[in-house]
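The excerpt is restricted to a subset of chains, each kept in its original location.
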Amino acid sequence: MDIQFNMAAVLTKNFRLLSAFPRQCGVVSRFLSSERSQGTKEPQTIGFIGLGNMGGPMAKNLLTNGHKLLVNDVVSASVKELQNEGADVGDNPADIASKTSVIITMLPSSPNVSEVYLGKNGIIEAVQEGSLLIDSSTINPEVAKEVASKAEEKGATYLDAPVSGGVIASQNGTLSFLVGGSKTGFERAKPILECMGQNIFHCGETATGQAVKICNNLLLAISMIGTSEAMNLGQNLGLDPKLLAEVISKSTGRCWSSDLYNPCPGVLENVPSSNNYQGGFGTALMTKDLGLAQEAATGTKSATPLGSVAHQIYRIMCNRGYGHLDFSSAYKFIKEDE
Amino acid sequence: MDIQFNMAAVLTKNFRLLSAFPRQCGVVSRFLSSERSQGTKEPQTIGFIGLGNMGGPMAKNLLTNGHKLLVNDVVSASVKELQNEGADVGDNPADIASKTSVIITMLPSSPNVSEVYLGKNGIIEAVQEGSLLIDSSTINPEVAKEVASKAEEKGATYLDAPVSGGVIASQNGTLSFLVGGSKTGFERAKPILECMGQNIFHCGETATGQAVKICNNLLLAISMIGTSEAMNLGQNLGLDPKLLAEVISKSTGRCWSSDLYNPCPGVLENVPSSNNYQGGFGTALMTKDLGLAQEAATGTKSATPLGSVAHQIYRIMCNRGYGHLDFSSAYKFIKEDE
Amino acid sequence: MDIQFNMAAVLTKNFRLLSAFPRQCGVVSRFLSSERSQGTKEPQTIGFIGLGNMGGPMAKNLLTNGHKLLVNDVVSASVKELQNEGADVGDNPADIASKTSVIITMLPSSPNVSEVYLGKNGIIEAVQEGSLLIDSSTINPEVAKEVASKAEEKGATYLDAPVSGGVIASQNGTLSFLVGGSKTGFERAKPILECMGQNIFHCGETATGQAVKICNNLLLAISMIGTSEAMNLGQNLGLDPKLLAEVISKSTGRCWSSDLYNPCPGVLENVPSSNNYQGGFGTALMTKDLGLAQEAATGTKSATPLGSVAHQIYRIMCNRGYGHLDFSSAYKFIKEDE
């Protein structure tokens, strides 16, 4: 579970701009065009592996929407919690794969995904022909491709479907899903994902969901540090931070980080910067995502000069104890004079 | 004249978001509160020094609005052009200062401003008590403070009022003005600036107009390179650039550079990237603005790690022949494989 | 073969400082202490896989020193050349592993090493108990650890032994070897490596040879770009480049890149910068090594801010056609005004 920022709160409490979000359906409809969805909203039994801060609420939303669940997690307390809500429990990924034809995974990182899918007692070992496998973890696109290929050998369909939106969006069922994989698979997954999210994007073939996630978060990390630098410099030049944020939000420097998630305490309410950088999307998680971006950039020989420096800044922040603070604490790091 | 990007075209031709601009009045009104403006729309004689790509059209808009002009420029052809439109000509800045009580200057850089105001036959030498001096150049805030102080000694009011919006906005009278200086001075200048611009922001005391301009452009430069990195990496990972831009524009990575001025050719129409990076805001000018940001940062001991790297990237681009291309050519520089 | 710079020429032709190199034995002797070497100089049959620009001359030096060779390479012309010198030819890595108990590999990158050792018909498949496997490729330390572990399972000893010194040093038998692995293995390998190199360092356990190589090249890359920046700035400030290099070489800024390999054309003779950046250590290879450094840094959560920017600069240089020029062409890239 690697995104936790409270976009839902942001959406509902202070800002109108994001009410533009329903228009996102435009993207989806481009892919749906006129044909009928092949997916179904009929209740079915769904396997769910990974019941952490993100996965737990997602699983509950599936139950709420009438689906039956067969769950698994290495943390028994998490399993217990879902059991109390009515879920059945599988022994391990292979057990679940042998009993259900739709499985969703929500795991911390690439090695976990490799193990749960390709390891001993893993999904691929027992997956049924025709099954739909949806991985919502944020991982290395190369790992996604490898798992997809193994799934295909068994006649199953794998989708990478990392999410955007964080813990609150997970709880509220307002996540965005960035889906890579076949169109048929996407159509089949869509009604299920809509139980957990608001915006379901089809990004292209296998691993494109991961690719979009990585690119968006790369730009997000850069914008956040850039906003922090501008807000700090402005104040050192004598500007009122609210006024500066207000003018920037109407000028060419405007970005999500300045408008809806300003890192300078007191500029906006209900954002982590105004709450000692508690909650939100942790610096350690952003650092992990930037590591994935660097791997992808090196692998494709893509230059990312600012992305590399952003990665290093977040790395240094982690080393200095900012790992658990929201990633907008870049402002605090840039400003700090002790 | 240091900003030339066609925000006006962008505004009118393809995007609705910026129709939010009228709301900017909110900022102004916060400063205006309930009291009556002390400025006047009555035609008066205005001095205008600096008639280049930006200053020329600004001066013409003053004429169009009924004002009389007394102009000066080192380029005689520029003076001639205004003369043909009905302007009178002053011998030098001091001459103009002795004959008018409102003077606007629009000059390329700090040394020019120092010379025109403080040099021999400069404005300060002959300025009348009570005069209003408005400098729309983008310069070092420290120079603005020095000139303001000399003006004050003579009983005159100096405002720094750099603009945002570029040549087309200058021609269309839709510039944004970022004004620093006394509130009284701002009120007096506002009706005049409204002849040339759409959004007139009061940013605070002397030099805050420059400070806001510098901070906005710092963030803009960073966002543009960040967007270029994300768009290039995404394509190298197999993504369709239009789809990537579309998803980003609805996600946390969104910024002006991705939404309204995307640097990847073909993603948006009517932006420089789709026109071989012609027109727009030149890389050399952005490099100059980032130099001002670095001076300001060093002077105030502010850390700007990404801003510094952005400065260096634009510097290297200038050295490699990108100086006259729009600053969104950062994408071309990042991508280039020959 | 990833290092090609002519350190040997540098050593012999112009500089005395490096005559300090024999003292390097000090390092070795610390590890050798008083005990007798377990290695032998007796002629034996050695397997050699990877006969490129680096591996070819290394193999020839083994023949010259009386050893018999059993060789293999994907390029048949390279195999033919060694055959003409008296080497026997193995069908594939497994074939060689089944017939010799000492094998040296010199391959371009991590995937090649994985394949030659762990792939079908690979070394590990057929390796004999008690064999000594020496990999002189520059690769990811994690891959080295994986191969070492597989070798150990078969009762064989694996050493990582990347080299420093380039093609000429390879031809002259004056390479430096940076060896990781057990002390016993090191002692056994030493007399063999001494046929090809002058300085044989034992760096510690498995993968430490790779680690030292990566750290040295990280610092080298940074110093080279730093020297380029200083030499270029100095000239732009009116300094004579030779004088600047001379003063720096006696001051706190001095480094190998400024003293022995100055990137500014004309400062030193017999270095690539004075020969249009031909020969030497290619920018593409340095970029590859910096990619390994970034992987290692991300994997160990180590901050490398300058290393990351250096990586990006070399990446951009590759994209702009500098890939085949010596890595000191960073100067040309920094300076370039077209």
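A, B and C are the chain letters, set down in written order, and residue numbers restart from 1 in every chain.
In the analysis below, a contact is a pair of C-beta atoms (placed from the backbone, for glycine too) under 8 Å apart; a residue touches a chain by one contact, two chains touch by 3 or more.
Because the structure is predicted, anything quoted here is derived from the model rather than measured.
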item: Overall copies of the shared sequence [whole complex; 3 in view]; value: 4
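We take it that only the chains that are shown with their structure count from here on.
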item: Same-residue or different-residue interface between subunit A and subunit B, half as cut-off; value: same
item: Rotation, 0 to 180 degrees and nearest 5, that superposes subunit A on copy subunit C via CA atoms; value: 180
item: CA centroid of subunit B to CA centroid of subunit C, Å; value: 53
item: Whole-Å separation of chain centres (CA-atom averages), subunit A against subunit B; value: 38
item: Multi-partner residues of subunit C (each touching 2 or more other chains); value: 309, 316, 319
item: Of all residues in subunit B, those that touch subunit C in their complex; value: 309, 316, 319-321, 333-338
item: In the complex, subunit A residues that touch subunit C; value: 291, 294-295, 298, 301-305, 308-309, 311-313, 315-316, 318-319
item: In the complex with subunit A, residue positions of subunit B that touch it; value: 5, 7, 20-21, 23-24, 27, 141, 164, 176, 178, 199, 201, 203-205, 207-208, 211-212, 214-220, 222-223, 225-227, 229-234, 236-240, 243-244, 246-248, 250-258, 261, 293, 296-297, 300-307, 309-310, 313, 334
